[in-house]
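One chain of protein is taken out of this complex; the other chains stay put.
By written order: A, B and C. Residues from 1 in each chain.
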Amino acid sequence: MSKYKYIREAAYEANMQLPKLGLVLFTFGNVSEADRDLGVFAIKPSGVPYNELSPGKMIIVDFDGEVVKGNLRPSSDTLTHAVLYKHWEQIGGICHTHSAHATAWAQSQRDIPIFGTTHADYNTVDIPCAPPMNDEMIKGNYEYETGFQILNCFKEKHLDYQEVEMILVGNHAPFTWGKNAAKAVHNSAVLEFIAQIAFMTEKINPDAPRLKDALVRKHYERKHGPDSYYGQ
Amino acid sequence: MSKYKYIREAAYEANMQLPKLGLVLFTFGNVSEADRDLGVFAIKPSGVPYNELSPGKMIIVDFDGEVVKGNLRPSSDTLTHAVLYKHWEQIGGICHTHSAHATAWAQSQRDIPIFGTTHADYNTVDIPCAPPMNDEMIKGNYEYETGFQILNCFKEKHLDYQEVEMILVGNHAPFTWGKNAAKAVHNSAVLEFIAQIAFMTEKINPDAPRLKDALVRKHYERKHGPDSYYGQ
Amino acid sequence: MSKYKYIREAAYEANMQLPKLGLVLFTFGNVSEADRDLGVFAIKPSGVPYNELSPGKMIIVDFDGEVVKGNLRPSSDTLTHAVLYKHWEQIGGICHTHSAHATAWAQSQRDIPIFGTTHADYNTVDIPCAPPMNDEMIKGNYEYETGFQILNCFKEKHLDYQEVEMILVGNHAPFTWGKNAAKAVHNSAVLEFIAQIAFMTEKINPDAPRLKDALVRKHYERKHGPDSYYGQ
Partner (left out) sequence: MSKYKYIREAAYEANMQLPKLGLVLFTFGNVSEADRDLGVFAIKPSGVPYNELSPGKMIIVDFDGEVVKGNLRPSSDTLTHAVLYKHWEQIGGICHTHSAHATAWAQSQRDIPIFGTTHADYNTVDIPCAPPMNDEMIKGNYEYETGFQILNCFKEKHLDYQEVEMILVGNHAPFTWGKNAAKAVHNSAVLEFIAQIAFMTEKINPDAPRLKDALVRKHYERKHGPDSYYGQ
């Protein structure tokens, strides 16, 4: 039995969630799951419709972006995944979509303000929007540089990728991650929902204030850390 | 046969309506049903996906928030339910969701103006938005204090919880209630719809006037009170 | 076999289209079908969920609003239907919903401007919004007066009910009609769509002009009148 069976199935299952959750039109999204011991991840093949996918069609790629196993071309965003896995050693899954509201915020080149407890249940800061790259990076190894664009944005804003598991890439669309592919997809759905309600919040009250710090801390700590008491 | 069978089943059925009505993403909601004779309510376990629920997994809790029976941890919002049951003696069900439009109004910290007869079919006032708590209450027994935040808002605005069966908790999300869990869920769906059309009404006409009093009274009294003539 | 069989089935089928077309939440809508020879119409019973309806539950009512046959109470809007049937002799079906976008325009108390050919495929004017009634009428025979509110609005605006088969009742919601119940429901779905795209048109371009007259005439005449060439 292939040593890649587990991550292929996990990546397959996670990719199949994207259309079910309404996060993709056609093939506008991809998910990967990593195996840290083997130093590889399984990722969706490029441009293949979800209803034609199978675990066996997932491509195995190493953290430098080299294809290890698989007959199809991997997602065009593969190098972005590789860079994030290589530099952020605690993540096990990555998800990229063009979900409507999150993509609109990315196109707006604005961080999503933290307006409520739904947001604070996931993280304590505005969801960052990385500025567009400079032209040299775009013309160079674009998808590889997109990975660094994300890393640099977290570095400059002093964010912790284990707390904030989501980003908007300016003019482009969201990336999310987590301990595995399923959690990365979960985060993409949450980000889309946060983006939707933040959009409406500003329309209802252009002066809506950010959530106050005591509520930010309370809600985040209900779900995360040593004193959390959400879930089983 | 367990004396809790009825409320467990009622709470289970009501919780299962939330995804069907499009009111929740993942586990962002919970419903409870009370038995006034037994002095307890049945509530959803915390963080368990709806498709894994069963009547037997509902947790039995008393009106002080103490678990009476059940192997799982109850919803993290359990103490809010307990406070409302304890102080509002005529209610038999409570529902909490993060439905999109209602949550956006809550994040906007604005009451929902009464713009039309759809709203007046349910109550005669703007749907109240409780202001965020002070920091001491947040850092203290947060969910317990959320119950008092709701009670205090009704007291200050001189509202009757038997007429107005819904509230927005500022920065957070809606709570609704009623004679039983099914009615509480019904009210959550209605609130989401009222929030949606009020949102659009202000976008179409920023100077849209509130519904005039004669229409408010007429529509409310069609459905409620001794002269009602709606339904069978 | 009952002489009401045909209109009961037609009214039943038309009512069942409302949830399928996304035009109603819970029981927020009702449709009727008239038999001009018998001088009656069949209408939904009040407050009964759509999935509990059957042709036999439709109530038979005459054009003065008196129940002729049926064990349940008819829709609370029955008198409005009766007035329209009595005064507009060419219509055979009426539909009332609280569909989201059309209701938002009604709450805004604005006519829907004719912005495009989708609108002109159905009629040549802004979709009228009747102003709220005066308080005496509201406190009197409200649903009966709603019928006259509609008739008066058409009279004042010199509109032809056989061309313009839809209206917004200010602060309330839309009514539509047609040669039969199925066409009335069709018109409600079209009105909701026109309301949606007009809403977005104004957001995209606050100075969007009305459709010019040559296009209004062309599109309307493609579908209606002696030179129409749409359909089979």
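Note that in this section a residue touches a chain if its C-beta (ideal position, glycine included) is under 8 Å from a C-beta of that chain, and two chains touch if they have at least 3 such contacts.
Just so we're clear, the structure is a prediction, and the values are computed from it rather than from any experiment.
Seen in the complete assembly, the chain not on display touches A, C.
Remark: the omitted chain is touched by one listed residue; of C:29, C:65 or C:116 this is C:116. Although one chain is not drawn, the whole complex shows that of A:20, A:139 or A:155 it is A:139 that touches it.
Residues 115-118, 186, 189-190, 193, 196-198, 200-201, 203-205, 208-209, 211-212, 214-215, 218, 222, 229-232 are the ones on chain C that touch the missing chain. What chain A contributes to its contact with the hidden chain is residues 25-26, 28, 45-48, 72-73, 76, 98, 100-101, 103-110, 132, 135, 138-139, 142, 171-173, 199, 202-203.
Convention: only the chains that are shown with their structure count from here on.
Rotation angle for the C-alpha superposition of chain B on chain C: 90 degrees, rounded in steps of 5. Here the CA centre of chain B is 33 Å from the CA centre of chain C.
Averaged C-alpha coordinates give centres for chain A and chain C that are 46 Å from one another.
In chain C, no position touches at least two other chains.
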